[in-house]
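With one protein chain withheld, the remaining protein chains of the complex are depicted in position.
Up next is chain A:
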Amino acid sequence: MADKAVTIRTRKFMTNRLLSRKQFIIDVLHPGRPNVSKVELKEKLASLYEVKDPNTIFVFKFRTHFGGGKSTGFGLIYDSVENAKKYEPKYRLIRNGLDTKVEKSRKQLKERKNRAKKIRGVKKTKASDAAKGGKKK
C-alpha cells in the first residue's frame, strides 16, 4: 500500500550528550493503513536526519491512537554502532540485528539446576553433567 502517504513528525527532540544519542518522539500519520513497520520508519528517519548507518536508529514503543490513522512512539539515533552496543538493552539490539539471541533450552537449564542442587562445594558440574548424561542415556 505504498500509495497511502505516510507522514512522520518528530517532537521533543533532544541531544543526549551523556549517552551520545539523539532522542525524540515520533508521530506517524498513516490514514487508511493499519500500521507502519519499524523497518520503513527507520528508512524514513535515515533520509530525514541524514544518518549514514541505519543500524544506529532504534524505534520502539509505538501505540496507535483510537480510531487509527495515527501512532506515537519513541526514537533514538546513536552516534555510532559502538555506542549503540554499549547503551542499548539487549532485546533492542537483537531486533536491529546487532546481536544474536542465545537459544537456551529452558528444560535443559532447569535440569542442570536440579542436578547442581545435589552437589555441594566446588561444583564440577560440567564433569558431572557429562557423567550423568551418559548414565541417563
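Keep in mind that, in the parts below, contacts are C-beta pairs under 8 Å (C-beta built on N, C-alpha and C of every residue); 3 or more make two chains touch, one makes a residue touch a chain; residues count from 1.
We adopt the following convention: contacts and distances are computed from a predicted model.
Selecting from "Aspartate aminotransferase", "pantothenate kinase", "Pyrroline-5-carboxylate reductase" or "Sas10 C-terminal domain-containing protein", the unshown chain of this assembly corresponds to "Sas10 C-terminal domain-containing protein" (UniProt protein name).
Hidden from this view is one chain, which touches chain A at 11-12, 23, 25, 61, 63, 66, 72, 74.
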